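Heads up, one of the protein chains got dropped from this complex, but the rest are sitting where they should.
Chain nomenclature is as follows: A and B, assigned in order of appearance, with residue numbering initiated at 1 for each chain independently.
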Amino acid sequence: MNYLGHVFNHLRKDLRIEWRSRDSINGMLFFALLVVVVFGLAFDPTGFPTTTRQVSGAILWVALLFASITALNQSWTRELRNHVLEAQRMAPSPASALFLSKAIANMLFVLVVEAVIAPIFIVFFNLHPLGNVWLLALILPLGTWALVVNGTFFAALGLRARNRELLLPLLLIPVSLPALLAMVQATTGVINGDLDPIQINTWIKQLAGYDIIFTTVCILLFETILNAE
Amino acid sequence: MTWHTFFNLSTMEHRHLLAAYIVVWACQGGYFGWIAWKWHRITNSGPQK
Partner (left out) sequence: MSRPSTLRTLAWPWLIGTLAVLVFAFRQAIFVVPADAAQGDVGRIFYYHVPSAMLSLVFPYINFLAGVAYLFWRRSDPLKALAADALAVAAAEVTIVYVTICLVTGMIWGRASWGIWWAWDPRLTAELLLWLLYAAYLAVRRFSASGQTPTIAAVLSVFAAIDVPINYMSIRWWRTQHPAPVFGGGPDAGMDPSMMPAFVWNIIGWTLWGAFILFFRYALEQRRQFVEEENALKAIEASLEIPQ
């Protein structure tokens, strides 16, 4: 079976497991909703529309970042039950196929959460994005992939560590800082409408470059950490 | 500068200068002390450590 076939099989397995229990997506949804509500309570969105527009990009990404962290750890722990991980390591499929499929599965879950949260976000914060909204359809997936690819890798890295839940945010946030900067600036630029299109394009290109570099590094190094003993 | 002015704590600039130097010595000396302590423990307790 070729590489993509392996990826697709792993992906189907993950999607099926998730569809049957839906715990990951539900957890993420409620967490993101909670973050949005708490920030909405912190200041008055209707009274200060300009301030709201300036911080809304950051709030959206904070909500998504923490929501995806809660789900990423869980995505690997289901491999620990019933010694599934040992079976995966012994299977003839390349380890990076397992990684890629997990990353794609997590990406799909977070995209579903984004699709649900974004309208709620717009409603709670009374946002009228002043820039080109279709750019958000490019920025959101690129940014999400940056978080998910590194997050899946680091979640696997900490799999047999104590304090696994602490390790993931500790690793993910410093490593994703360049991507976080790009996605927050691009999103805020689109919502505020005051950034030059060239600048937004450069942020998007930086995000795409980050995605390519770190996807490559993660795929190349995954086998090393899966067989770390 | 003299020793007298170095330890003069009257202006913020002097306090910050002294604080910066003390921080450097404390960090480096503290780390050195930690390594030395661990070295002492590991050489004196042998394989049980």
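What we mean here is this: a residue touches a chain if its C-beta (ideal position, glycine included) is under 8 Å from a C-beta of that chain, and two chains touch if they have at least 3 such contacts.
Since the structure is predicted, the reported quantities are computational estimates derived from the model, not experimental observations.
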In the full complex, displayed partners of the excluded chain: A, B
Full-complex contact with the absent chain, from A:I17, A:L127 or A:I173: A:I173
On subunit B, residues whose C-beta touches the chain left out of the figure: 1-2, 5-6, 12-14, 16-17, 19-21, 23-24, 27-28, 31-32, 35, 38-39, 42-43, 46-47, 49
Absent chain, residues of subunit A that touch it: 157-158, 160-164, 166-167, 170-171, 173-175, 177-178, 181-182, 185, 199, 202, 206, 210, 213-214, 217, 221, 224-225, 228-229
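As a working rule, only the chains that are shown with their structure count from here on.
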CA centroid of subunit A to CA centroid of subunit B, Å: 43
